[in-house]
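The complex appears here minus one protein chain, its other protein chains still in place.
Chain lettering (A and B) follows the sequence in which the chains are written, and residue indices restart at 1 in each chain.
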Amino acid sequence: MTGSVESVAGGPILVVRDLRRSFGGIKAADGVNLEVRRKEIVGLIGPNGSGKSTLFNLVSGAINPEGGEILFNGRDIAGWKPHRVARAGLARTFQIPALFDNMSVMENLLSAAAEGHWNGARGRAEEVLRLLRIEAVRDNRAVDLSGGQQKLLEFGRAMMREAPLVLLDEVTAGVHLNIRSIILDAVARLRDSGTTFFLIEHDMELVKNVCDRIIVMDAGQVITTGRFDEIATNSEVMQAYLGRRAEVSP
Amino acid sequence: MRGWFPIVLLVCGAAVVFALPELLNAYWLRIATGVLMWAGLACSWNIIGGYAGYIDFGHSVFFGIGAYASAILMGDAFGWPFAATIPVGLLAAGGVAAVIGGPTLRLRGAYFAIATWAFAETLLQLATVLEITGGTAGLSLPPFLNERFFYFAMLTAAAATYALTWLLFERSRFGLKVKALRDHEPAAEAMGINTAAVKLQAFALSAATAAVFGSIYAYWVTFINPRSTLGGDITDQMVVMVLLGGLGSLWGPALGAAALFIVNRIFWMYWGDTTFYIAILGLAIIVVVLFLPNGLAGLFARKTQNGSQNAGRALWRALTRPGVER
Partner (left out) sequence: MDLLLQTLLNGILIGGIIASFSIGFQLTFGVLHVIDFAVGAWVVLGGYLAYWMSTLLGVGGFVSLPVAFVVFGAIGYLIGPVIYRVRNSRYARPELMALALTFGLFTLLRGGALTLWGFNTRSVPTALSGESLMIGSVTVPLLRVVAFAFACAVAAALFLILYRTRYGLAIRATAENRHNAGLMGVDVQRLSANVYGLYAAVTGMAGVLMAAIYSVNPEIGLRYTLFAFFVAVLAGLGSVGGAILAALLFGIMESVVATYVGSSYSHLAIFATLYLVLLVSPRGILQRGL
């Protein structure tokens, strides 16, 4: 593990050791090792198919690992059911917005608090609506929202969890700059109040500006980790991106 | 619907409901009792089908369990009083749902529908060969000919079912959890919701409420057989009533039940048989699917952005643009 981390970070909140999982012969996680520290914003980058989403699914319990450890706040949560992981204090968003389509925006937010901090949930939901500037559509069904509003709502739902660790899976992909800055403002705010973020991102500009540290994956393994300027000059990383198809331009 | 309107509606409704036995003759009182029973059953189906999104094509099982529990326990072998049999049926149905729900609720969509249907038919066939259920001949209960009693019994059960549904699904976080797992199960899990447990609870609740109506029904008609209590027609009616009224809405099932059951009785009155009614039932489903996907309740529902919506205009829009309205 590379130790060059900014001083904001505390001890580790998430430690992954030798995590393994394959699908029909393809090793989506081939001995993943990584660490996320308290109050850090860590970016996870890598070409498509490098195992980033699989890693998120493993950590959040959506799929079971074949081996390895996932230490969350010191407890091994490998193989836990997703709802247990969530209750232990981990929130996540999905790559494709996974909203409760037939429920209103308000209900979507409240349902995120149904299992957790229910007292005062309505007040907090109002606050999230205001912060994300979606008060106007509070009574609309989620399925009727625009793509950007859906991303905002999904992020808002993760906020409602009040979780110490939030996994964001391409939360700003394909949204307008306005919406992106709303989300990034919210991320900064939450981090100041002690939330740790672990995010998959394809936009290198964003990674550069937001992340304290970056983890690079390729072929189911972590190939390097460090600050953006360290990563950008790393030939291995360039190889990983350019060796395949140039889907992402750093 | 906020403010004084629902209160006035509730008071007027209550007044009408309590005055009905004085106003109706015996024949129409029976029909009113039937409407209440079907409204309650439709509501019970709506819990699992509408709120939780699991299409149960074997819900008659729970109605039948209630009916048979009362019939067996009130028979000569046990001789229990009627009131004591209701909790037994309720618990038996809830228990069966809890047991079969574990494995069955892992199935999704059409697979769940087929599995529940198969389970219901299995129980139906079992009831025709077992001795305790009286086989195909069925069972008789001690007659109690008091139409008012049954009217008020059904009224109490239906009111309780709707009140419970309203409290649990429209006014508490349990409803949020159930609707969340209906709309997106993995996302619900990510919100910390134990979906396996929550849907099992919804299923058991749905089953237990259906059983109460089975108990009262058996005592009311004094004679039951496998077809009349466990048969697919019972489930079909519930499903169609909910679809017609509005899937997943609180009052929709009551609207659908009233409309369909009264039409059913009118057919029976004028033509004496109800085979044509089956065709009408089928046609009603097709029309609802093509033109009124949100059911009768959808016509009266408010559109949030454009203020309140005129029911007539909504109907017109639905008829002129089939298959596109959400």
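FYI, a contact is a pair of C-beta atoms (placed from the backbone, for glycine too) under 8 Å apart; a residue touches a chain by one contact, two chains touch by 3 or more.
Note that this is a predicted model, so its numbers are computed, not measured.
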Looking at B:119, B:174 or B:223, which residue reaches the missing chain?
B:119
Of the residues listed, B:83, B:129, B:163 or B:197, which one is in contact with the missing chain?
B:129
From B:15, B:197 or B:289, the answer for touching the chain not displayed is B:289
Provide the residue numbers of chain A that touch the chain removed from this figure.
101-102, 143
Which chain B residues would touch the chain omitted from the figure, given the whole complex?
53, 55, 103-104, 106-107, 109-111, 113-115, 117-119, 121-122, 125-126, 128-129, 232, 236, 239-240, 243, 247, 275-286, 288-290, 293-294, 323-326
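In this text, only the chains that are shown with their structure count from here on.
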The distance between the C-alpha centres of chain A and chain B, rounded to whole Å, is 42
Of all residues in chain B, those that touch chain A in their complex
173-174, 176-177, 179-180, 182-184, 186-195, 248, 304-305, 326
With touch defined as at the start, can you tell me which chain A residues reach chain B in the complex?
60-62, 81-83, 86-87, 91-92, 94, 98-104, 107, 110-116, 118, 139-141, 143-144, 157, 161
